[in-house]
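Note that one protein chain is taken out, while the other chains of the complex remain in position.
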Amino acid sequence: MTAGPLLAIQGLSKSFGGLQAVRDFDLDVPERSIVGLIGPNGSGKTTVLNLVTGEIAADGGSVRLDGREILGRPAFRVCRARIARTFQLVRVLPGMTTRENVLIGRLFGSAPATPEHARKEIDALLDRVGLSDLADQTGAQLTYIDQKRVELARALATQPRLLLLDEWLAGLNPRELQIGIELIRRIRDEGMTIVMIEHVMEAIRALCDHVVVMSAGGLIAAGAPDSVLNDPEVARVYLGDDDA
Amino acid sequence: MILFEVVLSGVLVGGMYGLIALGLNLQYGIARMMNLAYGEALMGGAYTAFWFFMLWRIDPLASMLFSVPVAFCGNWLIYRYLLSPLIRRAANQEILEADTILVTFGLLFVFQGLALVQWGGEYRGYTYLAVPIDLLGATVALNRLMAFVAAVVLALALYWLLRSTRLGGALRAIAIDPVAAQLVAVDVPRLSALAFAAGGAIMAAAGTLVSMFLSFNASIGIVYTLKALIVVIMGGVGRMLGCLMAGLLLGLAEALGAYLVDPGLTLAINFALFLLVLLVRPQGLFSRG
Partner (left out) sequence: MAEKPASRWWIAPAAAGVAFLAGLPLLLSAYTVSLLISVLAYASLATSWAFFSGTTRYISLATAAFVGIGTYTVALLSDHLPLAVVLAIAHMIGFVIALGVGLSTLRLSGIYFVIFTFGLTELIKQLVIWFEINQTKTLARYIFVNASGTLIYELLLATATIVIAGVWWLSRSRVGYALRVIGEDEMVARHSGIDTTRVKVLVFAATSAVMSMVGAVLSLRYTYVDPNIAFNSLVSFQVLIMALLGGIGRPWGPALGAVPLVLLSELLSGTFPHHFGIALGICFVVIVFFLPGGVMGLVDRWSAWLPRSALRRRKES
(Lines give C-alpha, C1' and ligand atoms only; values in the text may rest on other atoms or scores of the structure.)
Protein backbone atom coordinates (compact mmCIF):
# COMPACT_ATOMS: atom_id res chain seq x y z
CA MET A 1 0.00 0.00 0.00
CA THR A 2 1.19 3.48 -0.79
CA ALA A 3 1.20 6.25 1.78
CA GLY A 4 -1.88 7.89 0.22
CA PRO A 5 -4.95 8.75 2.31
CA LEU A 6 -7.42 5.99 3.18
CA LEU A 7 -10.32 8.08 1.90
CA ALA A 8 -9.88 10.63 -0.87
CA ILE A 9 -12.86 12.77 -1.91
CA GLN A 10 -12.47 15.03 -4.91
CA GLY A 11 -14.87 17.45 -6.54
CA LEU A 12 -17.92 15.86 -4.93
CA SER A 13 -21.13 17.64 -5.95
CA LYS A 14 -24.84 17.22 -5.40
CA SER A 15 -27.84 19.44 -5.90
CA PHE A 16 -31.46 18.85 -4.95
CA GLY A 17 -33.52 20.65 -7.56
CA GLY A 18 -32.22 24.21 -7.43
CA LEU A 19 -30.37 23.76 -4.14
CA GLN A 20 -26.67 23.03 -4.38
CA ALA A 21 -26.25 20.95 -1.21
CA VAL A 22 -22.60 19.97 -1.84
CA ARG A 23 -20.34 21.78 -4.25
CA ASP A 24 -16.92 20.72 -5.40
CA PHE A 25 -16.02 19.18 -2.08
CA ASP A 26 -12.50 17.80 -1.46
CA LEU A 27 -11.29 15.87 1.57
CA ASP A 28 -8.38 13.56 2.36
CA VAL A 29 -8.59 11.29 5.38
CA PRO A 30 -5.27 9.69 6.36
CA GLU A 31 -5.33 6.22 7.86
CA ARG A 32 -5.77 6.09 11.66
CA SER A 33 -6.76 9.71 11.95
CA ILE A 34 -9.91 11.43 13.13
CA VAL A 35 -11.18 14.13 10.83
CA GLY A 36 -13.88 16.49 12.07
CA LEU A 37 -16.50 17.80 9.65
CA ILE A 38 -18.22 20.88 11.02
CA GLY A 39 -20.48 23.62 9.77
CA PRO A 40 -23.87 25.14 10.49
CA ASN A 41 -27.10 23.19 10.00
CA GLY A 42 -27.98 22.70 6.36
CA SER A 43 -24.42 23.22 5.17
CA GLY A 44 -24.32 19.79 3.52
CA LYS A 45 -22.42 17.61 6.01
CA THR A 46 -24.93 14.76 6.17
CA THR A 47 -25.29 14.91 2.41
CA VAL A 48 -21.54 14.27 2.07
CA LEU A 49 -21.97 11.18 4.23
CA ASN A 50 -24.96 10.06 2.19
CA LEU A 51 -22.97 10.46 -1.01
CA VAL A 52 -19.96 8.57 0.27
CA THR A 53 -22.06 5.68 1.59
CA GLY A 54 -24.10 5.36 -1.59
CA GLU A 55 -27.40 6.39 0.00
CA ILE A 56 -27.91 8.99 -2.70
CA ALA A 57 -26.35 9.36 -6.14
CA ALA A 58 -23.78 12.11 -6.69
CA ASP A 59 -23.87 14.56 -9.60
CA GLY A 60 -20.11 14.37 -10.01
CA GLY A 61 -16.77 13.90 -8.33
CA SER A 62 -14.84 10.97 -7.03
CA VAL A 63 -14.58 9.09 -3.75
CA ARG A 64 -11.69 6.67 -3.42
CA LEU A 65 -11.09 4.22 -0.63
CA ASP A 66 -7.48 3.12 -0.61
CA GLY A 67 -7.19 4.26 -4.20
CA ARG A 68 -10.27 2.40 -5.44
CA GLU A 69 -13.28 4.36 -6.73
CA ILE A 70 -16.40 3.63 -4.68
CA LEU A 71 -18.68 6.42 -5.84
CA GLY A 72 -21.73 4.97 -7.58
CA ARG A 73 -21.69 1.72 -5.65
CA PRO A 74 -24.92 0.82 -3.89
CA ALA A 75 -24.96 1.29 -0.12
CA PHE A 76 -24.59 -2.37 0.73
CA ARG A 77 -21.42 -2.61 -1.36
CA VAL A 78 -19.94 0.44 0.29
CA CYS A 79 -20.58 -1.25 3.62
CA ARG A 80 -18.88 -4.41 2.41
CA ALA A 81 -15.96 -2.27 1.20
CA ARG A 82 -15.51 -1.60 4.94
CA ILE A 83 -17.08 1.80 5.41
CA ALA A 84 -19.62 1.98 8.23
CA ARG A 85 -21.79 4.82 9.41
CA THR A 86 -24.22 6.00 12.04
CA PHE A 87 -27.23 8.21 11.42
CA GLN A 88 -27.93 11.72 12.62
CA LEU A 89 -31.46 10.68 13.61
CA VAL A 90 -30.80 7.42 15.37
CA ARG A 91 -31.99 4.36 13.50
CA VAL A 92 -32.28 1.46 15.89
CA LEU A 93 -34.52 -1.43 14.89
CA PRO A 94 -37.34 -1.11 17.42
CA GLY A 95 -38.58 -4.71 17.22
CA MET A 96 -35.18 -6.36 17.59
CA THR A 97 -33.16 -6.80 20.74
CA THR A 98 -29.93 -4.96 21.35
CA ARG A 99 -27.99 -8.10 20.58
CA GLU A 100 -29.85 -8.65 17.32
CA ASN A 101 -29.43 -5.01 16.36
CA VAL A 102 -25.68 -5.41 16.61
CA LEU A 103 -25.62 -8.93 15.24
CA ILE A 104 -26.94 -7.86 11.87
CA GLY A 105 -23.86 -5.75 11.28
CA ARG A 106 -21.75 -8.84 11.75
CA LEU A 107 -24.03 -11.07 9.66
CA PHE A 108 -23.96 -8.93 6.56
CA GLY A 109 -21.01 -6.57 6.91
CA SER A 110 -17.63 -6.85 5.26
CA ALA A 111 -16.92 -10.33 6.62
CA PRO A 112 -20.31 -12.06 6.62
CA ALA A 113 -20.77 -14.73 9.27
CA THR A 114 -23.52 -17.14 10.25
CA PRO A 115 -25.56 -16.38 13.39
CA GLU A 116 -23.85 -19.20 15.31
CA HIS A 117 -20.37 -17.93 14.62
CA ALA A 118 -21.07 -14.29 15.30
CA ARG A 119 -22.46 -14.71 18.80
CA LYS A 120 -19.36 -14.58 20.93
CA GLU A 121 -17.90 -11.60 19.10
CA ILE A 122 -21.14 -9.72 19.50
CA ASP A 123 -21.13 -10.18 23.25
CA ALA A 124 -17.60 -8.85 23.42
CA LEU A 125 -18.60 -5.87 21.32
CA LEU A 126 -21.65 -5.17 23.50
CA ASP A 127 -19.35 -5.20 26.49
CA ARG A 128 -16.99 -2.75 24.86
CA VAL A 129 -19.68 -0.12 24.27
CA GLY A 130 -21.31 -0.78 27.64
CA LEU A 131 -24.47 -2.53 26.50
CA SER A 132 -24.04 -5.96 28.08
CA ASP A 133 -26.80 -5.45 30.62
CA LEU A 134 -29.28 -4.38 27.95
CA ALA A 135 -28.57 -7.15 25.47
CA ASP A 136 -32.07 -8.62 25.63
CA GLN A 137 -34.07 -5.38 25.60
CA THR A 138 -35.70 -4.39 22.35
CA GLY A 139 -34.57 -1.30 20.48
CA ALA A 140 -37.82 0.45 21.35
CA GLN A 141 -37.13 0.05 25.08
CA LEU A 142 -33.70 1.69 25.03
CA THR A 143 -32.92 5.23 26.11
CA TYR A 144 -31.54 7.71 23.60
CA ILE A 145 -27.93 7.32 24.66
CA ASP A 146 -28.19 3.54 24.57
CA GLN A 147 -29.71 3.67 21.12
CA LYS A 148 -26.69 5.68 20.04
CA ARG A 149 -24.43 3.04 21.51
CA VAL A 150 -26.32 0.34 19.63
CA GLU A 151 -25.80 2.21 16.39
CA LEU A 152 -22.10 2.55 17.03
CA ALA A 153 -21.79 -1.11 17.97
CA ARG A 154 -23.69 -2.14 14.85
CA ALA A 155 -21.38 -0.04 12.70
CA LEU A 156 -18.33 -1.59 14.37
CA ALA A 157 -19.78 -5.06 13.93
CA THR A 158 -19.55 -4.67 10.16
CA GLN A 159 -15.75 -4.56 10.73
CA PRO A 160 -15.06 -1.27 8.98
CA ARG A 161 -11.74 0.38 8.23
CA LEU A 162 -13.47 3.74 8.04
CA LEU A 163 -16.15 4.88 10.46
CA LEU A 164 -18.45 7.80 9.64
CA LEU A 165 -20.22 9.33 12.64
CA ASP A 166 -23.06 11.80 12.09
CA GLU A 167 -23.39 13.92 15.24
CA TRP A 168 -22.94 10.85 17.36
CA LEU A 169 -22.15 12.89 20.47
CA ALA A 170 -25.10 15.27 20.15
CA GLY A 171 -27.60 15.27 22.98
CA LEU A 172 -25.37 13.64 25.59
CA ASN A 173 -25.01 15.08 29.07
CA PRO A 174 -21.51 16.13 30.22
CA ARG A 175 -20.74 12.81 31.87
CA GLU A 176 -21.96 10.77 28.91
CA LEU A 177 -19.99 13.06 26.64
CA GLN A 178 -16.75 12.20 28.44
CA ILE A 179 -17.53 8.49 28.15
CA GLY A 180 -18.34 8.96 24.46
CA ILE A 181 -15.12 10.84 23.76
CA GLU A 182 -13.11 8.16 25.54
CA LEU A 183 -14.86 5.46 23.53
CA ILE A 184 -14.12 7.11 20.20
CA ARG A 185 -10.51 7.70 21.20
CA ARG A 186 -10.13 4.05 22.12
CA ILE A 187 -11.63 2.92 18.82
CA ARG A 188 -9.15 5.10 16.97
CA ASP A 189 -6.25 3.82 19.04
CA GLU A 190 -7.17 0.32 17.97
CA GLY A 191 -6.54 1.32 14.37
CA MET A 192 -9.79 2.82 13.08
CA THR A 193 -10.01 5.79 10.76
CA ILE A 194 -12.88 8.11 11.64
CA VAL A 195 -14.75 11.01 10.08
CA MET A 196 -17.02 12.71 12.57
CA ILE A 197 -19.65 15.33 11.92
CA GLU A 198 -19.95 17.19 15.18
CA HIS A 199 -21.20 20.37 16.80
CA VAL A 200 -19.63 19.72 20.21
CA MET A 201 -16.46 21.78 20.03
CA GLU A 202 -15.05 20.18 23.15
CA ALA A 203 -15.10 16.80 21.45
CA ILE A 204 -13.53 18.18 18.29
CA ARG A 205 -10.69 19.73 20.24
CA ALA A 206 -10.18 16.54 22.20
CA LEU A 207 -10.31 14.09 19.33
CA CYS A 208 -9.70 15.51 15.88
CA ASP A 209 -6.36 15.61 14.11
CA HIS A 210 -7.80 17.72 11.35
CA VAL A 211 -10.97 19.75 10.92
CA VAL A 212 -12.78 20.93 7.80
CA VAL A 213 -15.57 23.49 7.82
CA MET A 214 -18.49 23.48 5.41
CA SER A 215 -20.82 26.31 4.65
CA ALA A 216 -23.59 26.32 2.05
CA GLY A 217 -22.26 23.14 0.48
CA GLY A 218 -18.67 24.32 0.08
CA LEU A 219 -15.46 23.98 2.05
CA ILE A 220 -14.49 27.24 3.73
CA ALA A 221 -11.67 26.30 6.08
CA ALA A 222 -9.46 23.37 6.98
CA GLY A 223 -6.60 22.73 9.38
CA ALA A 224 -5.73 21.80 12.93
CA PRO A 225 -8.65 22.11 15.37
CA ASP A 226 -7.28 25.04 17.33
CA SER A 227 -6.47 27.21 14.35
CA VAL A 228 -9.74 26.42 12.58
CA LEU A 229 -11.92 27.00 15.60
CA ASN A 230 -10.26 30.36 16.22
CA ASP A 231 -10.68 31.45 12.62
CA PRO A 232 -12.94 34.56 12.58
CA GLU A 233 -14.48 33.44 9.28
CA VAL A 234 -15.58 30.18 10.87
CA ALA A 235 -17.01 31.99 13.86
CA ARG A 236 -18.90 34.31 11.53
CA VAL A 237 -20.44 31.39 9.64
CA TYR A 238 -21.38 29.61 12.81
CA LEU A 239 -22.76 32.54 14.72
CA GLY A 240 -24.32 34.15 11.67
CA ASP A 241 -23.43 37.68 12.89
CA ASP A 242 -23.20 38.99 9.36
CA ASP A 243 -25.93 40.56 7.29
CA ALA A 244 -26.64 37.42 5.23
CA MET B 1 -59.19 7.51 -41.46
CA ILE B 2 -59.35 4.35 -39.39
CA LEU B 3 -56.50 5.73 -37.35
CA PHE B 4 -58.51 8.87 -36.66
CA GLU B 5 -61.39 6.75 -35.39
CA VAL B 6 -59.03 4.85 -33.16
CA VAL B 7 -57.54 8.03 -31.76
CA LEU B 8 -61.00 9.45 -31.26
CA SER B 9 -62.22 6.45 -29.34
CA GLY B 10 -59.04 6.59 -27.27
CA VAL B 11 -59.69 10.21 -26.40
CA LEU B 12 -63.31 9.46 -25.50
CA VAL B 13 -62.31 6.72 -23.06
CA GLY B 14 -59.31 8.75 -21.90
CA GLY B 15 -61.57 11.53 -20.68
CA MET B 16 -63.25 9.00 -18.43
CA TYR B 17 -59.90 7.77 -17.11
CA GLY B 18 -58.90 11.34 -16.40
CA LEU B 19 -62.06 11.78 -14.35
CA ILE B 20 -61.65 8.64 -12.25
CA ALA B 21 -57.99 9.49 -11.68
CA LEU B 22 -58.99 12.93 -10.43
CA GLY B 23 -61.32 11.26 -7.94
CA LEU B 24 -58.59 8.91 -6.77
CA ASN B 25 -56.23 11.84 -6.46
CA LEU B 26 -58.70 13.47 -4.09
CA GLN B 27 -58.60 10.32 -1.96
CA TYR B 28 -54.94 9.42 -2.24
CA GLY B 29 -53.31 12.75 -3.03
CA ILE B 30 -55.28 14.90 -0.60
CA ALA B 31 -56.90 12.63 1.99
CA ARG B 32 -53.81 10.36 1.77
CA MET B 33 -55.79 7.16 1.81
CA MET B 34 -54.92 4.34 -0.55
CA ASN B 35 -58.44 3.06 -1.13
CA LEU B 36 -58.51 -0.31 -2.86
CA ALA B 37 -62.32 -0.29 -2.71
CA TYR B 38 -62.37 2.90 -4.77
CA GLY B 39 -63.78 1.19 -7.88
CA GLU B 40 -66.73 -0.20 -5.94
CA ALA B 41 -68.32 3.25 -6.04
CA LEU B 42 -68.16 3.05 -9.82
CA MET B 43 -69.81 -0.36 -9.70
CA GLY B 44 -72.52 1.10 -7.45
CA GLY B 45 -73.13 4.03 -9.77
CA ALA B 46 -73.37 1.71 -12.75
CA TYR B 47 -75.89 -0.61 -11.10
CA THR B 48 -77.96 2.35 -9.94
CA ALA B 49 -78.14 3.72 -13.46
CA PHE B 50 -78.96 0.27 -14.80
CA TRP B 51 -81.83 -0.45 -12.41
CA PHE B 52 -83.28 3.04 -12.54
CA PHE B 53 -83.31 2.75 -16.29
CA MET B 54 -84.64 -0.81 -16.50
CA LEU B 55 -87.28 -0.52 -13.79
CA TRP B 56 -88.52 3.01 -14.14
CA ARG B 57 -87.04 4.27 -17.40
CA ILE B 58 -85.24 7.03 -15.51
CA ASP B 59 -82.55 8.74 -17.53
CA PRO B 60 -79.06 7.58 -16.40
CA LEU B 61 -77.88 11.15 -16.02
CA ALA B 62 -80.81 11.79 -13.69
CA SER B 63 -79.93 8.69 -11.66
CA MET B 64 -76.80 10.51 -10.62
CA LEU B 65 -78.99 12.70 -8.45
CA PHE B 66 -79.41 9.58 -6.33
CA SER B 67 -76.13 7.68 -6.70
CA VAL B 68 -73.75 10.60 -6.32
CA PRO B 69 -75.05 11.87 -2.96
CA VAL B 70 -75.27 8.30 -1.69
CA ALA B 71 -71.67 7.62 -2.69
CA PHE B 72 -70.62 10.91 -1.15
CA CYS B 73 -72.24 10.06 2.17
CA GLY B 74 -71.04 6.46 2.06
CA ASN B 75 -67.46 7.46 1.45
CA TRP B 76 -67.67 10.17 4.06
CA LEU B 77 -68.86 7.59 6.61
CA ILE B 78 -66.09 5.20 5.61
CA TYR B 79 -63.48 7.88 6.01
CA ARG B 80 -64.91 9.23 9.23
CA TYR B 81 -65.60 5.99 11.04
CA LEU B 82 -63.29 3.39 9.52
CA LEU B 83 -60.22 5.16 8.22
CA SER B 84 -59.66 8.23 10.36
CA PRO B 85 -59.45 6.15 13.57
CA LEU B 86 -56.52 4.44 11.88
CA ILE B 87 -54.76 7.79 11.41
CA ARG B 88 -55.03 8.66 15.07
CA ARG B 89 -53.45 5.48 16.30
CA ALA B 90 -50.85 4.81 13.58
CA ALA B 91 -47.32 5.18 14.87
CA ASN B 92 -46.02 6.22 11.48
CA GLN B 93 -46.98 6.72 7.86
CA GLU B 94 -45.93 3.22 6.84
CA ILE B 95 -48.18 1.53 9.39
CA LEU B 96 -51.07 3.77 8.39
CA GLU B 97 -50.57 2.91 4.75
CA ALA B 98 -50.48 -0.83 5.47
CA ASP B 99 -53.59 -0.59 7.66
CA THR B 100 -55.62 1.36 5.10
CA ILE B 101 -54.58 -0.93 2.28
CA LEU B 102 -55.68 -3.98 4.24
CA VAL B 103 -58.95 -2.47 5.47
CA THR B 104 -59.98 -1.18 2.07
CA PHE B 105 -59.00 -4.48 0.52
CA GLY B 106 -61.51 -6.03 2.96
CA LEU B 107 -64.16 -3.45 2.06
CA LEU B 108 -63.71 -4.34 -1.59
CA PHE B 109 -64.87 -7.88 -0.90
CA VAL B 110 -67.76 -6.67 1.24
CA PHE B 111 -69.13 -4.45 -1.53
CA GLN B 112 -68.39 -6.92 -4.26
CA GLY B 113 -70.04 -9.70 -2.23
CA LEU B 114 -73.13 -7.58 -1.59
CA ALA B 115 -73.47 -6.89 -5.29
CA LEU B 116 -73.00 -10.56 -6.13
CA VAL B 117 -75.62 -11.63 -3.60
CA GLN B 118 -78.03 -8.99 -4.80
CA TRP B 119 -77.55 -9.07 -8.54
CA GLY B 120 -75.44 -12.12 -9.42
CA GLY B 121 -72.25 -12.20 -11.42
CA GLU B 122 -73.49 -11.77 -14.99
CA TYR B 123 -72.69 -8.82 -17.19
CA ARG B 124 -75.33 -6.08 -17.43
CA GLY B 125 -75.93 -3.33 -19.91
CA TYR B 126 -78.73 -1.29 -21.37
CA THR B 127 -79.32 0.55 -24.60
CA TYR B 128 -79.21 4.27 -24.18
CA LEU B 129 -78.67 6.85 -26.91
CA ALA B 130 -77.13 4.19 -29.15
CA VAL B 131 -77.27 6.56 -32.08
CA PRO B 132 -74.37 6.78 -34.51
CA ILE B 133 -73.05 10.30 -34.85
CA ASP B 134 -70.75 11.62 -37.52
CA LEU B 135 -67.82 13.46 -35.99
CA LEU B 136 -65.34 14.94 -38.49
CA GLY B 137 -65.87 11.95 -40.72
CA ALA B 138 -65.63 9.32 -38.00
CA THR B 139 -68.63 7.54 -36.54
CA VAL B 140 -69.14 7.46 -32.79
CA ALA B 141 -72.10 6.41 -30.68
CA LEU B 142 -73.93 9.32 -29.09
CA ASN B 143 -73.78 7.64 -25.65
CA ARG B 144 -69.98 7.58 -25.74
CA LEU B 145 -69.89 11.19 -26.77
CA MET B 146 -72.32 12.14 -24.02
CA ALA B 147 -70.29 10.29 -21.44
CA PHE B 148 -67.12 11.94 -22.62
CA VAL B 149 -68.63 15.41 -22.56
CA ALA B 150 -70.05 14.84 -19.09
CA ALA B 151 -66.73 13.45 -17.85
CA VAL B 152 -64.80 16.39 -19.23
CA VAL B 153 -67.28 18.90 -17.82
CA LEU B 154 -67.03 17.28 -14.40
CA ALA B 155 -63.26 17.07 -14.56
CA LEU B 156 -62.87 20.68 -15.64
CA ALA B 157 -65.31 21.86 -12.99
CA LEU B 158 -63.30 20.00 -10.38
CA TYR B 159 -60.07 21.35 -11.75
CA TRP B 160 -61.42 24.88 -11.65
CA LEU B 161 -62.65 24.35 -8.10
CA LEU B 162 -59.23 23.17 -6.97
CA ARG B 163 -57.37 25.84 -8.89
CA SER B 164 -59.41 28.96 -8.35
CA THR B 165 -61.36 28.81 -5.12
CA ARG B 166 -60.37 29.24 -1.49
CA LEU B 167 -61.54 25.72 -0.74
CA GLY B 168 -59.47 24.37 -3.60
CA GLY B 169 -56.43 26.27 -2.39
CA ALA B 170 -56.80 24.73 1.05
CA LEU B 171 -57.15 21.26 -0.49
CA ARG B 172 -54.05 21.74 -2.59
CA ALA B 173 -52.17 22.93 0.46
CA ILE B 174 -53.06 19.65 2.17
CA ALA B 175 -51.90 17.72 -0.85
CA ILE B 176 -48.51 19.41 -0.71
CA ASP B 177 -47.94 19.29 3.04
CA PRO B 178 -50.67 18.42 5.57
CA VAL B 179 -48.58 19.52 8.54
CA ALA B 180 -47.83 22.93 7.08
CA ALA B 181 -51.47 23.28 6.01
CA GLN B 182 -52.56 22.64 9.59
CA LEU B 183 -50.20 25.37 10.74
CA VAL B 184 -51.86 27.95 8.49
CA ALA B 185 -55.24 27.12 10.01
CA VAL B 186 -56.55 24.74 7.37
CA ASP B 187 -58.97 22.28 8.96
CA VAL B 188 -57.13 19.23 7.67
CA PRO B 189 -59.28 16.42 9.11
CA ARG B 190 -62.53 17.97 7.89
CA LEU B 191 -61.26 18.81 4.44
CA SER B 192 -59.62 15.41 4.08
CA ALA B 193 -62.96 13.78 4.82
CA LEU B 194 -64.57 16.07 2.28
CA ALA B 195 -61.96 15.22 -0.35
CA PHE B 196 -62.33 11.51 0.30
CA ALA B 197 -66.11 11.69 0.04
CA ALA B 198 -65.92 13.80 -3.11
CA GLY B 199 -63.58 11.25 -4.65
CA GLY B 200 -66.14 8.50 -4.07
CA ALA B 201 -68.92 10.69 -5.45
CA ILE B 202 -66.92 11.30 -8.62
CA MET B 203 -66.42 7.58 -9.01
CA ALA B 204 -70.16 6.97 -8.73
CA ALA B 205 -70.77 9.59 -11.40
CA ALA B 206 -68.15 7.91 -13.58
CA GLY B 207 -69.96 4.61 -13.01
CA THR B 208 -73.14 6.10 -14.37
CA LEU B 209 -71.34 7.38 -17.43
CA VAL B 210 -69.48 4.13 -18.04
CA SER B 211 -72.71 2.12 -17.83
CA MET B 212 -74.15 4.14 -20.71
CA PHE B 213 -71.81 2.49 -23.20
CA LEU B 214 -70.07 -0.47 -21.57
CA SER B 215 -71.42 -3.59 -19.91
CA PHE B 216 -70.35 -4.28 -16.35
CA ASN B 217 -70.70 -6.82 -13.55
CA ALA B 218 -70.25 -7.04 -9.81
CA SER B 219 -66.50 -7.51 -9.94
CA ILE B 220 -65.74 -4.63 -12.29
CA GLY B 221 -64.55 -2.36 -9.47
CA ILE B 222 -61.03 -3.80 -9.22
CA VAL B 223 -60.30 -3.06 -12.87
CA TYR B 224 -61.24 0.60 -12.55
CA THR B 225 -59.43 0.99 -9.24
CA LEU B 226 -56.37 -0.34 -10.99
CA LYS B 227 -56.73 1.97 -13.96
CA ALA B 228 -57.19 4.95 -11.67
CA LEU B 229 -54.10 3.95 -9.69
CA ILE B 230 -52.03 3.58 -12.81
CA VAL B 231 -53.16 6.94 -14.16
CA VAL B 232 -52.42 8.64 -10.84
CA ILE B 233 -48.94 7.14 -10.73
CA MET B 234 -48.36 8.24 -14.33
CA GLY B 235 -49.74 11.73 -13.77
CA GLY B 236 -48.18 12.28 -10.36
CA VAL B 237 -49.79 11.95 -6.96
CA GLY B 238 -51.57 15.18 -6.04
CA ARG B 239 -51.21 16.62 -9.55
CA MET B 240 -54.58 17.25 -11.12
CA LEU B 241 -53.66 18.39 -14.63
CA GLY B 242 -51.05 15.64 -14.88
CA CYS B 243 -53.77 13.11 -14.12
CA LEU B 244 -56.07 14.43 -16.83
CA MET B 245 -53.28 14.17 -19.37
CA ALA B 246 -52.20 10.75 -18.17
CA GLY B 247 -55.84 9.62 -18.42
CA LEU B 248 -55.96 10.70 -22.05
CA LEU B 249 -52.64 9.00 -22.67
CA LEU B 250 -53.89 5.74 -21.18
CA GLY B 251 -57.09 5.92 -23.24
CA LEU B 252 -55.05 6.50 -26.39
CA ALA B 253 -52.61 3.71 -25.61
CA GLU B 254 -55.49 1.31 -24.98
CA ALA B 255 -57.27 2.25 -28.19
CA LEU B 256 -54.12 1.98 -30.28
CA GLY B 257 -53.17 -1.27 -28.60
CA ALA B 258 -56.61 -2.71 -29.14
CA TYR B 259 -56.46 -1.73 -32.78
CA LEU B 260 -52.88 -2.75 -33.51
CA VAL B 261 -52.53 -5.77 -31.24
CA ASP B 262 -55.71 -7.18 -29.77
CA PRO B 263 -58.71 -5.75 -27.94
CA GLY B 264 -58.45 -8.54 -25.36
CA LEU B 265 -55.18 -7.14 -24.08
CA THR B 266 -56.19 -3.73 -22.72
CA LEU B 267 -55.20 -4.53 -19.16
CA ALA B 268 -51.86 -5.83 -20.37
CA ILE B 269 -51.37 -2.51 -22.14
CA ASN B 270 -52.22 -0.72 -18.88
CA PHE B 271 -49.57 -2.72 -17.09
CA ALA B 272 -47.02 -2.24 -19.82
CA LEU B 273 -47.47 1.52 -19.56
CA PHE B 274 -47.30 1.33 -15.78
CA LEU B 275 -44.05 -0.62 -15.96
CA LEU B 276 -42.61 1.83 -18.45
CA VAL B 277 -43.37 4.71 -16.10
CA LEU B 278 -41.86 2.85 -13.15
CA LEU B 279 -38.69 2.19 -15.09
CA VAL B 280 -38.30 5.61 -16.62
CA ARG B 281 -39.90 8.10 -14.26
CA PRO B 282 -41.07 6.65 -10.94
CA GLN B 283 -42.07 10.13 -9.77
CA GLY B 284 -44.73 10.41 -12.49
CA LEU B 285 -44.66 11.44 -16.13
CA PHE B 286 -46.08 14.88 -15.59
CA SER B 287 -44.54 15.91 -12.31
CA ARG B 288 -41.67 18.27 -12.00
CA GLY B 289 -38.36 17.30 -10.46
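We call the chains A and B, going by the order they appear; numbering starts again at 1 in every chain.
Here is the rule we use: contacts are C-beta pairs under 8 Å (C-beta built on N, C-alpha and C of every residue); 3 or more make two chains touch, one makes a residue touch a chain.
Please read all numbers here as calculations on a predicted model, not as lab measurements.
Undergrad: From the list B:70, B:101 or B:133, pick the residue that touches the absent chain.
TA: The single option touching the absent chain is B:101.
Undergrad: Looking at A:21, A:103, A:192 or A:207, which makes contact with the chain not pictured?
TA: A:103
Undergrad: Check each of A:43, A:158, A:193 or A:215 against the chain that is not shown and name the one that touches it.
TA: Among A:43, A:158, A:193 or A:215, only A:158 touches the chain that is not shown.
Undergrad: If I consider the whole complex, including the chain that's not displayed, which of A:55, A:176 or A:209 touches that chain?
TA: A:55
Undergrad: For chain A, which residues lie in contact with the unshown chain of the complex?
TA: So the residues of chain A touching the unseen chain are 53-55, 74-76, 78-80, 84-85, 87, 91, 93-97, 99-100, 103-105, 107-110, 112, 114-116, 119, 136, 154, 158.
Undergrad: Would you write out the residues of chain B that touch the absent chain, in ascending order?
TA: Against the missing chain, chain B presents residues 34, 36, 82, 85-86, 89-91, 94-99, 101-103, 105-110, 112-114, 116-117, 222-223, 225-226, 229-230, 233, 262, 264-268, 270-271, 274-275, 278-279, 282.
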